[in-house]
Structures are given as structure tokens and as C-alpha cells.
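Quick one: the structure is below, questions incoming.
For this depiction, one protein chain was excluded, whereas all remaining protein chains were kept in their positions.
Now for subunit A:
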Amino acid sequence: MREILYRLKDRYHLGTPTFQRTDLCFVTVRRDEIRAILTELRDMEGFTHLTFLTAVDWIEEQLFQLTYMVNNREANLSLGLRVLLDREDATGDTIHDLWPTAATYQRELREMFGIKFPGSPRVDEEFILEGWTDLPPYRRDFDTLAYSQQTYNDRPGRVTHDPKTHMQKTLYPSYPKGAK
């Protein structure tokens, strides 16, 4: 794994790699180099399988993080490539021509995070949600509890207990001393 990273480091900008295991590593790369790196990994280094493409919403930094996980089946290596996108009008580069399955991931990200992937096939069609008009629901500024309370009726009678005080009352009714 380290040799692969050394080879890539000669030509691309890589961040500090995070080794989760000896065969699993994450590294941040620049957005304009991600396609070149992925192509090289696929064609030269044997990372033939795109395990997943997913996103993380770093709302405090106003960033979206795309994680491309690629896998080398022969050598049993997994490499995660992180790309940071601006959260405002987030647009990623489509990689459906490298892995056709990426089109599905990109369609999902378009719907759930609102990240655009121009050129990806059928990316603007609805994927799971039907007739969704609100914010993309996986964004962290979308409040799912508030949305569900404003949309669906509650049945009265549902109570929420704070686990700490509730268990304290149940298990130790006379604690603190004198309280009952």
C-alpha cells in the first residue's frame, strides 16, 4: 500500500494518509486530480472495483466530502480517496465512464445530498424519493424530526423519558436520600 502511495505522490497532491489497517487506507486528494488518480489506480495498480462512493456533510466547514473507496481484489487492498467540495452549489466530477456503477451512486448523492454530477446518466431523475420538494434529506441542515412533526400526525400519548432520570427513579427511588 505504501509503495502505491509513494508512486502516486510523485505526480499528485496527496494529503497525509490515514491507515485504518495495513490493507485499508484513506487519503485526501485534490478535486481536479481525482479522475486521473482513479484512472491510474484502476488501470495500472489493479484497483478494479469501486466499492462505494459516498458523501459526508461537514456543515461547520461548509464542505462536502466525497469518499471514493476502491478495492484491489488480487492484493486485497482498499484505498479510500477523499475529495472536499464547496458546500455552496456542490458539483462533483462524474466517474461513470470509469465504473458504470458510479452513475447509481451519483444519482443517489444528487438526491440525498444535492451534489450535482453533470454528465452522469439519468442523474437528475428521482432515485428513491418520489415527489420530494424539500432540502435533500441527508444534508445536516435538514431537520428530519422537525420535518416529520410538521408533516405526519402524532398519536397522542407517546412519552419520552430521559434515560438517566427515568432509570434512577425506577432503580433507586429513594436516591438522593429523603426523595421519594
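Please note the rule applied: a contact is a pair of C-beta atoms (placed from the backbone, for glycine too) under 8 Å apart; a residue touches a chain by one contact, two chains touch by 3 or more; residues count from 1.
Following the convention adopted for this analysis, contacts and distances are computed from a predicted model.
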{"item": "Protein name as given in UniProt for the chain not displayed, \"Dihydroorotase\", \"Lactate utilization protein A\", \"Branched-chain amino acid ABC transporter permease\" or \"NADH-quinone oxidoreductase subunit B\"", "value": "\"NADH-quinone oxidoreductase subunit B\""}
{"item": "Options A:76, A:160 or A:174, residue touching the unrepresented chain", "value": "A:160"}
{"item": "Listed residues A:16, A:76, A:144 or A:174, member touching the removed chain", "value": "A:144"}
{"item": "Where the missing chain touches subunit A, by residue", "value": "128-135, 137, 141-155, 157-158, 160"}
